[in-house]
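Notes follow once the structure below has been shown.
Other chains of the complex are left out, but the ones given are in their true place.
Lettered A, B and C in written order, each chain numbered from 1.
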Amino acid sequence: MDRNTVTQKIVNTKVAQGMKWTDIASNFEESKEWVTAACLGQMTFTKAQAAIAQKLFALTDEECAWLQIVPYKGSLECSAPSDPLIYRWYEIVNVFGPTIKELISEEFGDGIMSAIDFSMDIQRQADPKGDRVNVMLSGKFLPYKTW
Amino acid sequence: MDRNTVTQKIVNTKVAQGMKWTDIASNFEESKEWVTAACLGQMTFTKAQAAIAQKLFALTDEECAWLQIVPYKGSLECSAPSDPLIYRWYEIVNVFGPTIKELISEEFGDGIMSAIDFSMDIQRQADPKGDRVNVMLSGKFLPYKTW
Amino acid sequence: MDRNTVTQKIVNTKVAQGMKWTDIASNFEESKEWVTAACLGQMTFTKAQAAIAQKLFALTDEECAWLQIVPYKGSLECSAPSDPLIYRWYEIVNVFGPTIKELISEEFGDGIMSAIDFSMDIQRQADPKGDRVNVMLSGKFLPYKTW
């Protein structure tokens, strides 16, 4: 058993019982984005968070222990850009890509967020603990059509 | 001569004359993000936009013609994820990565936008021409330190 | 269990019972191309479409639930071209390649569609919802010979 085993059990339970990520997330105090990433095996649960997950997905104690171990992250098997700043963007896709896909799919159905009918806005947000880079990405949703 | 030659001349002129992307962008009617991407060879200029660039960077007529030709885009030589939705995020890094780096570097100096001290928010924006996916990414800026 | 498990069960049933994609498709209201791609795990079924598939392939309810989940698409493990326009053509091969193979094989037997004895015609099709690019590819079928 490893973290992947637990992730697969969580995903299987979700599909078999018709659960939604947003409903699952409402059991926790964190955002839907963080909870989905954590359920997909990219984040570490605290003891309290693991207890909630245990009830939701009927996990064993050993499975529950694995949720609290720091996981090996990443979902892509691609090569990566060498510049550290550009790499962090690649890392976001690597760590959060499946989360983004799950949440867009749940909200919009099967399709993509366009990278062509697309705009981007980069802003500095002052913060006493260190200023932040805020980036807003906006892309038209394009559904797969049937024919 | 190809589009890369023109891009290099633009970047060289910018560095040699100490220009800033935000000042350059103020000569156009588009956002700083689009203008930077276009100057870095990822977007196609209209005739009017090319004329402005010609004056700013002292381009020849032939260089000016290349700005109006649809460019071969992309700056990464990495392999890409196979799922179409996750791929579009990779494409954003591919097409806009250097733009993001230039604008963050200009605003904050040398450093990175953290993918660890990081949050993400995904929202649907209703739009009569087709709903949009809006994603807000927020990461702490971490400057390279000297020692 | 995941979508791949269901895809394999569908393909196994099809071979064991000597079914054809065109016959399978006639049970749905969509084209043979879309139905084949969907059965091969690249498209999302609606509830009604999943019910038809459930009967055709004797699927369990849990397998039926997986057909309605947006799948991770793609069948190639190759690297991809970086230009976005050329990439979309690669994506077509990635998502629809096995569909194309299945349908050509079913109609013509074992062989290939020639890329040498080949022609291509690109046309604009006006459309109030946005003009379309129509591309007609024509290649001679070359059967594998025995000797």
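We adopt the following convention: a contact is a pair of C-beta atoms (placed from the backbone, for glycine too) under 8 Å apart; a residue touches a chain by one contact, two chains touch by 3 or more.
Since we're looking at a predicted model, the values are computed, not measured.
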item: Homo-oligomer size of the whole complex, from 3 visible chains; value: 10
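The rule we apply is simple: only the chains that are shown with their structure count from here on.
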item: Approximate Å spacing (C-alpha centroids) for the pair chain A, chain C; value: 29
item: Centroid spacing, where centroids are CA-atom means, of chain B and chain C in whole angstrom; value: 36
item: Shared interface positions of chain B, touching two or more other chains; value: 76, 79-80, 83-84, 91, 95
item: Chain B residues touching chain A - in the complex, by the definition given at the top; value: 31-34, 76, 78-81, 83-86, 88-93, 95-101, 103-105, 107-108, 111-115, 118-122, 124-125, 127, 129-142
item: List of chain C residues in touch with chain A within their complex; value: 1-2, 30-31, 33-34, 43-44, 62, 65-66, 69-70, 72, 84
item: Touching residues on chain C, where the partner in the complex is chain B; value: 72-77, 79-80, 82-84, 87, 91, 94-95
